[in-house]
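To start, the structure itself, in structure tokens.
The complex appears here minus one protein chain, its other protein chains still in place.
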């Protein structure tokens, strides 16, 4: 009966090891920049969250994130009967844990007001205690003076914008005075298409953040999906490089199987995800041949043809599944093929969005020997 | 491009709904008793855990548990710089949440001493503050006076029993004085076979508990497995019925795919899990026929033949997979079959253990028309 | 190093057992009828499929089906260079295997013509060889004379209906002459909403079939989903009871998480899937209380409110996840509650369709003490 005990042992080893390891988020770097995976909005027991600050670090490390900000509400602290510490405390508790695993922890806080202006995250601040002010504007001005990057959180949150997602005069004023730099286009499980439009029009940086209050695994099925996150295209993995990238609007919002961002980042990201595995491919008129395309990323790219190819016909729909190779059938339909060294397949990627609901236009370039 | 938005919507619905629903743990009731799924050992930020007390309730409800006890350390409170509340506080915070979802919350605390006597959980106490005593014995006596059920936790924990798992004189004294009633045979990911022997010999009640400090999903893969739990065979789902069952030693320890307990509970539990799906089965000498056995429980039962059947031959190994039907081939090998109205298949169930490593002996009774 | 070998052993046991067991499809019976899970359209190497006939039986048994029909093309046999057997052969090979596991195997064939009339399955025939006729009409008449139930397969298949899904005069003639009884509203991965309308209007029986040619696991992810299937509401599990049910139009089409059928079957099916787990529920004006609803079926029911409840307010959207319990918050908003013994929640079930795209209207009746 030794067997039983050994099987138990093995089981135990397996379970433990899973828990203490780090997932890798496979969204590739793009030329010139690292693609950092970041979440700039979350809470702990020090405001209205339900976990200890170190848990936010462990969660983020296990999921494969590079940087986080813990953003306690300055003005809303429902656990204050039991916890009376100052506004910097959760950062101070989390920082040593973050350092130990190499996670960038951005000092931050959430200025929490009724609409307008609503809730604003202040990133890269120096002292959260100074943000506790009677007047919202004074708190925001203090943040600005500390060098903060300011984000309008969940702009379409029903509790504050019950009927429609509106832009207020206050936001125009903040923008004009350098006190509003970014906007969440996605928060928790909500998407705000209006915010995508504003980001483009008003030159705001786009964010997708979790705004997690509970343990992360209680809200997201981490084995099949991931928390919403902000992809930051940064020169290196550091607080200062992230700050520079945010002020330069080099981000994209990644949630579910969708990424929303500027074409100049999404196009290279798409290209860096793929590899054509037939280097010696060759096709002529009336031939039927398959190219094999491997997708190294975690995203299932859903393609539909945007316009016909010159020289070949192929299916109108292709799904390039994450970490799999798809075989695409091409049918030569032109004598010109004998002279073409490249064939271009023109697609829209339905889950890479460059405006509100505008799919990214891409080309897959197939060599032709 | 309406499509994109709709797909997002659908995705969001799916994700949210998963998180807020309750799993059902399929371990059947046995004749005369409900089989309650319980975890009597866990922590929150009020001692050395890392979640708010209400999270323990939500986790337990989502996983399908019927009852829990939050067992804060009386003597070990590493967050006391930030949290100075009294020892009853986490119960008081969790209780309204438990009532709302119909979860039984047992008032409890962990008396936390070096070995011997080690750590003891006191369940069904009235006031945890009175357990804060200089002397371990005084704390335990106080618990007893409050009517507590006392459990020796993780008796083989390496930090306290580095070389071997020993029973100390102190434990004999506690036992003799009615101040020790149960023992953990499984804690977190550790199994203590010695404790199974002691439970039998010294008439202690067996427990498997999670001793969870972190968010539960960070330590257990809840989609593929479950936290360790104590099965309580109770007359109803209530605090008093659980208390009665514990003092009457009607429990089993369930961890991984293994259940350890007394034969009188495991045998009916096994039988209640199965159904033979050929009511009109009939076999005669030299015939080869299959019976189909469905397993309604969450446990994959791993059977090996204990002794030959009279009348038929069959495979030596059968795994009755959880929630699936297995087809078992029988080969008639006796003319007596024409007179037999029942055929008995004799198995050991390798993952239902009635002593340390002793598999439960069972019979599967097949009708023969 | 004994350990390694034992671990291997255990692994092997686990893998084998999975493969040889039967899944249970949890779609409940309804009052008066068993809900049989059936697939009446599939192929083997004896026409243009790629598996041996016994594989169709094993696949169906493992997936949890109750009945299948192997429907070889009479007129299309691309493997005839290697296989020249007659049209009854695949049935004869599969029958003993089906009997051994208790699967109902319906003798059938597919009359395979260009449109119109397209492809028609003839179920419950006596001799497939007699269906080999020059003229389509003669083949169909022969089938009718053998007592066949005739189904128009994949009526919207692009290869035969490239522009739109049309009903032809020929189909009207077949219908008038008792030579057309059913229609596939779903085939493989294709849904034909027009066929749902015709089924209602012309009193045809609805089917969802797999039309599988390859091994089933190569086309459907059987761990996460299931093949399309026809739910047959039959008086017993037998060929004759299925035949009676088909001629009486007691079926529904089940594919993905959607079921399409008549209200008189879908409504009881929905009700039989659910259980309210608070028998002593009670709510009064201004109270906020939760009811817990368990869904015993494999289908995630996606509900949206169809009209306000009397006495309470609740969320507009609820997903009742398969095999889970959902907690629904009710807010009392009327003094009348003290007199109401029942509260009715009015929903549409978005994935139970009673016409083309018409969701089923349901009531969840909550007791009020």
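Residue numbering begins at 1 within each chain, and the chains themselves are lettered A, B and C in the order written.
To be clear about the criterion, a residue touches a chain if its C-beta (ideal position, glycine included) is under 8 Å from a C-beta of that chain, and two chains touch if they have at least 3 such contacts.
Nothing here was measured: the structure is a model prediction, and the numbers come from that model.
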item	value
Residue of A:95, A:249 or A:294 in touch with the missing chain, whole complex considered	A:294
Hidden partner chain, touching residue among C:58, C:309 or C:327	C:58
Which of C:189, C:202 or C:286 contacts the chain that the document leaves out	C:189
Residue, one of A:225, A:239, A:278 or A:333, that touches the chain absent here	A:278
Omitted-chain contact residue, chosen from C:195, C:353 or C:366	C:353
Residues of chain A in contact with the chain not shown	13-14, 16-18, 20-24, 61, 100-102, 278, 290, 292, 294, 300, 302, 317-319, 321, 323-327
Contact footprint on chain C, counting only the chain that is left out	1-5, 8, 11-12, 15-16, 18-19, 45-46, 49-52, 54-55, 58-59, 62, 79, 81-83, 85, 89, 189-191, 193, 214-223, 225, 256-258, 350-351, 353, 356-359
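Assume only the chains that are shown with their structure count from here on.
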item	value
Geometric centre distance via CA averages, chain C-chain A, whole Å	39
Length of the line joining the C-alpha centres of chain B and chain C, rounded to whole Å	38
Chain A, residues touching no fewer than two other chains	2-3
